[in-house]
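Removed: one protein chain of the complex. Kept in place: all other protein chains.
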Amino acid sequence: MTLAVEVEGLVKEFGGLRAVDCVSLSVPAGERRVLIGPNGAGKTTLFHCVTGTLAPTAGRVALFGRDVTRLAEHRRTALGIGRTFQISNVIVDLSCLENLVLAAIGTDRRKWVLHRPVAAFPGVRRTALEGLDLVGLAHRADDPVRLLSYGERRQLELALALTGHPRVLFLDEPCAGLSPSERARISRMIAALPRDLTVLMIEHDMDVALGLADRVTVLHRGRVILEGPPGEVQTNPEVRDVYFGHV
Amino acid sequence: MTTSAILQAINGTSLAALLFLVASGFTVTFGLMRVVNMAYGAYYLLGGYVGLSIARATGSFTLAIVGGGAAVVLLGYLIDRFLIRYTGENHLAQVLLTVGVAFVVGDVALKIWGGDSLKVPVPAFLRGAMELPGGLVYPTYRFVLILFSLFVAGALWLLYRKTQIGAVVRAGVDDREQVGATGINVDRLFVMVSALASFLAGMAGVVGGAFLTLYPGAEWEILIVALVVVIVGGLGSLEGAMIGALVVGLLDAYGRWLLPEFSYFVLFGPMAVLLLFRPRGIFGKEA
Partner (left out) sequence: MTAARAAAVVGVVVALALLPQVAGPFWMGLATQMIVFGLLALSVDLLLGHAGLFSICHGSFFAVAAYTTAILQVRYAVPTALAAPAGLLAGTLLGLLFGLAVRTRGVYFILITIAFGYVVWGVAHRWSSFTGGDNGVTNVPFPAVGGLRVESDTDYYYLVLLVVALCALGYRVLVRSPFGLTLRGIKGSESRMRSLGYDSNRHLYAAFVLSAALASLAGVLYVYYNRFVNPVAASFPVSVEAALMAILGGTGTIAGPFIGSAIILGLRNWVSSFFELYATVMGLVFIVTVLWAPGGLVGLAARLRRRAARP
């Protein structure tokens, strides 16, 4: 059984603050792992350290068996990472299609072509349109992202993560700030993802989280306090304390 | 040979003394208010010219310094209030706007004071040379300048590190929004800090104009070198401005002495090295 993501003793300090305090995690390929925990628990920081956005203070990160602790972010992406950010990180001055074109050729040598227009690569355009179609934004292909609603940007964010055939997805609160129907829509999309795709997701909404997860990791103040199948986590009293009081 | 080397060290230090006065205002203004003000060189020049006229009219060097500083405080306030305020945190806009201001100020100064190199007259006791330990003879003025600048640097450092106002400014440099939340009148703080920075620049003009002379174009030369100081020392850091000024001053002096035609390369060196290993300068925060 391959481990898609392996984190060992990860520590991330900012000045005097330990955002991530000795976290270890192993996610087998194909698993749906959800990270939950109150605000400030270190979930997003942990993601940043695994994807390479931030360099850890200590510890080890491995992706598909390969040690990537010292590897730059863009190189880790080439191993098959797709990610969404907590706050939609899309390129607002470009069109939806252009955003996805960039996602499609992110790890492709064709991104360096400077003597032929983008339009000369129909395959790339097709891939980009497929990505838009997947999240239901095909009708907005040529619209500048600036004109998209918050919910549509969240959809675009997901499309960016999915385009380019990732092997592991890092989704940071994909449903944040969405209406119930939009929320349901995104959940369905995630649930419908192919089973060979490993998914790590940070989620605040317990229902969404527990509905999608194979396994749940609970973080609090930078540490893992519990890890197990959704049912176990749901009924655990310590988790309830952390979420509802006695912090 | 060693005598020359020591002389150059003192030269470099006297230049550093001047550079610190210009750079400290620029760096703290940026650190606290996130404003890039390329008119600092013009402030220096204007302060110098105004001080020059005052010194000629009254014979008082002290009055020249105060007057030159005050003139720039006034100009600086007007620029902040009616122009810079509208640029928000758009650094590109600030650069272009303040460059435009510098062009106008420089041109107007040219019309008023002409194109010749002018020197600010200094009182008799600062003229001539003095004897230093070891038998070295050195211009009195430059030496006193070093002491003066050390005094100003010390005063600024105390203000910055040891007073409550300084603590607020430091907190603001770290996190602007936080300061507003503590209930302090942020606008008034900005005006005060900006005024101090302007005063320093204007004063530097008078003090520098007494040995480097004032001429059209001087505003850009001093600005650029002050920028190198700020790059090396790190934007927003007062200590950085001190160390940076010393590094740049010494490099400039030795560069001019040893490689006169390539002295600008000597300035380039530390910047290039810094970019390779520490892009934000010795004490700078994340850019």
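By letter and in written order, the chains are A and B; residue numbering begins at 1 in each of them.
Just so it is clear, a residue touches a chain if its C-beta (ideal position, glycine included) is under 8 Å from a C-beta of that chain, and two chains touch if they have at least 3 such contacts.
What you are looking at is a predicted structure, and each value in this text was computed from that prediction instead of being measured.
One chain is not displayed; in the complete assembly it touches the shown chains A, B.
Touching the missing chain, out of B:V72, B:L156, B:A210 or B:V230, is residue B:V230. Considering the full assembly, B:M271 is the residue among B:L63, B:I146, B:V191 or B:M271 that touches the omitted chain. Per the touch definition above, the residue from A:C22, A:A62 or A:V118 contacting the chain not shown is A:V118.
Contact with the chain not shown here comes from a single listed residue; of A:R83, A:R140 or A:R154, that residue is A:R83. Panel shows subunit B; residues 30, 36, 83, 86-87, 91-93, 95-97, 99-108, 110-111, 220, 224, 227-228, 230-231, 235, 260-265, 267-268, 271-272, 275-276, 279-280, 284, 287 of it touch the chain omitted from the view.
Interface with the hidden chain, as seen from subunit A, comprises residues 51, 53, 72-74, 77-78, 81, 83, 85, 89-94, 98-99, 101-103, 105-107, 110-119, 121, 160, 164.
The rule we apply is simple: only the chains that are shown with their structure count from here on.
Averaging C-alpha coordinates per chain places the centre of subunit A 48 Å away from that of subunit B.
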